[in-house]
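Only one protein chain is missing from this complex, and each of the others stays in its spot.
Chain IDs A and B follow the sequence of writing; residue 1 opens each chain.
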Amino acid sequence: MSSTKTPSTKRGKLVNLRNFPGFTSTSWFVMFFLYIPLVYVVIYSFNSSRIGSIWKSFSVKWYGKVIENTDIQRALKNSLQVGFAATILSTVLAVMAALGLLRMQRAGKAVAMALIGAPLIIAEIVLAVGTLGLFIAVGVPLGKVGLIVAHTAFCIPFALLPIRARLSQLDMAPFEAASDLGANERQILRRITLPLLSPAIIAGALLAFAISIDDFITSFFVAGPGSTTLPVYIFGMIRSTVTPEVNAISTLLLLFSGGVLLGSYLIQRKRR
Amino acid sequence: MTAVTTPTKKPVTRARPGQSSPKLAYLPIIFLAFAIGIPLLIIVVYSFLEKPSQGTGVKWVFTTENYRALFIQEKLDGTTAFDTRYIKVLWTSFYYSLITTVVTLVFSVPVAMWIATREARKRTLLVALVTLPFWISILIRTYGMRQIIADEGPIGKFLGLFDISWSILYSPPATILGLIYVFLPFMILPIYASAERFDFRLAEAAYDLGAKRMTVVRRIILPSIRPGVISGVALVFIPALGSFLQSDMLGGGKTNMVANVIANNFGQARNWPFGSALAVLLIILTLLFVLIIQGIAQRRGDKVELV
Partner (left out) sequence: MASNKRRRASYVAALAAAGALLLSACGGESTAGGGAGEETAAAGAFPTSGSGEVHVYNWTDYIDTDELKRFTEETGIEVILDTYDSNETLLAKLQAGATGYDVIVPSDYMVAQMIELGLLQDIGVSTFPNGANIKDNLMDAYWDPGRNYSAPWMYGSTGIACNATAEPGCANITSWKEYFTAGLPKMDSLKDQVEVVSAALRATGVAADDLCTTDKAKYLAAQELLNGFKPAVIESDGGIERVVAGTSNVRHAWNGSTHRMKVEVPGVEYIYPSEGLNLWADNLAVPVGAPNLDNAKIFINWMMDPKAAGKQSNFSGYDNGIKGSDEFMDEALKTDPAVVVPADKVALLSSTPNCSEDARALYTEVFTSWQDSQ
């Protein structure tokens, strides 16, 4: 595997991968790089100045503005409605797909996996404009219903990911025991499969929810009058005038995302 | 994470949990055929149709003009000429994605290795820190990057102290920086997943046996994180190729990348068939890349599973 000839070069101390030269400094630099823009947004959300880039004094007034802003409230409501609906639908469909695919024939499985994987591979802009075409063709008005359909579709692969991972790790014994004891398919599903899968289902649902809530491109193309979602609204805000209000709403979303991540982490740990 | 590579050598101990009927998968498949399959089909169909005189939508007349227009321009003086504009757009998307992939890879390997060699408690925290940006809206992260690199942002202010002018926002480097920033966690996480499984005593043993440091890296460490690297490359390159927001927000609203040109044709420019032709080209290029990645992975003995 590695060279076994006696070393002719002078060797330093024992290789220690923990302290490989440059790894620590690179890592700190990368962490800094990842977080400095977010920290900047959070700090400047407390800036009382209207001009985004000039620090005046500490203030929470932009949070007040965000809370009072009825457009933000409406966009948040739309985002949550679409997000919850798409999460539930995509998770249910993902569970069905994960279980059904286990015993599916090769050809059928290939088609199914291509459809499921498509949103991960095909650029979102392509699916977004295609979906716009679909809605026009079948006469779905641009709005929440269309958004839910589109979001459900691209959330399925994300919801499926942890479920399939978990399914491949499951021990066969309980299933064999159950079928030996005469349990039927339905009972096994309800009493064994779903409970065993539940941490993965929850993880998948959280992932789907995060993906739906964050989606911009598809929502931008298929949202109609009055169904503007939060990212689409924020995009509009950033385009027109960057007031610290954008920083404030971003900070709130950061907190929310952190909360969802923490939640998923705790659920995973508790169930393990 | 969207693609997972697992070494095929892993013993197959797959049980078959549940006796669920494959019929369970029919509903999801029908739904996806409707919501994913048909839109893709529509794009292909649109790309062979004419643009109505009023713009927006399609006229049901077959034509291959949209594909021709990707490469050949009917000039206003009546002549036709080979047109490099859209080749340039595709090339720009390609090399922005390539630079993004290379840079994120160069930074991710040390970071992933570093995290993998921390003690368990610290590792959990570090992984969470890398994962968190994945859960945060790309829109907000791109916006944060814009604030940082803006002329009047912190870098500009700092350099201003030394009378150095700083102006990269609304230029190609800004777009590339935005792509690197947004997709970095997509590279770190899969490499970390591979590195975590690696037994570091192996490297130390090799070193004891006389291998040089670079040999250890090349012969032992890199092969063992290869599945993660391949996943990471796919996870960064594919979405970068079709990215829209970074070029839009950091590149000055110009149609530099292919997604921006597609979006523009379905918006202001109102030429759906041409936008569709570009979209078909983007799909083909993406699939080509997937095939290449899968080919590399298979030759190396890794099984790449998308999804």
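Following the convention adopted for this analysis, a contact is a pair of C-beta atoms (placed from the backbone, for glycine too) under 8 Å apart; a residue touches a chain by one contact, two chains touch by 3 or more.
These figures come from a predicted structure and were not determined experimentally.
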Visible contact partners (per top-of-document touch definition) of the missing chain: A, B
Which of A:132, A:147 or A:211 contacts the chain that the document leaves out: A:132
Hidden partner chain, residues of chain B it touches: 53-57, 73, 75-78, 85-86, 88-89, 150-152, 167, 169-171, 252-256, 261, 264, 266-271
On chain A, residues whose C-beta touches the chain left out of the figure: 51-53, 70-71, 74, 132, 135-136, 141-143, 224-226, 228, 236, 238-242
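Here, only the chains that are shown with their structure count from here on.
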Interchain centroid distance [CA atoms averaged], chain A/chain B, Å: 16
Contacting residues of chain A [partner chain B, same complex]: 1-7, 9, 11, 14-18, 20, 22-24, 26-27, 29-31, 33-38, 40-41, 44, 52-54, 93-94, 96-97, 99-105, 108, 111-113, 115-127, 129-134, 136-137, 149-150, 152-154, 156-157, 160-161, 164-165, 167-168, 170-172, 175, 179, 185, 188-189, 192-193, 196, 210, 213-214, 216-217, 221, 231, 234-235, 238, 246, 250, 253-254, 257-258, 260-261, 265
Chain B to chain A touching residues, read off their complex: 1-4, 14-29, 31-43, 46, 57, 107-108, 110-111, 113-115, 117-118, 128-133, 135-141, 143-145, 147-148, 150, 152-154, 181, 184-185, 188, 200, 203-204, 206-213, 215-216, 219-221, 238-239, 241-245, 249, 258-259, 262-263, 266, 272, 275-276, 279, 282-283, 286-287, 290, 306-307
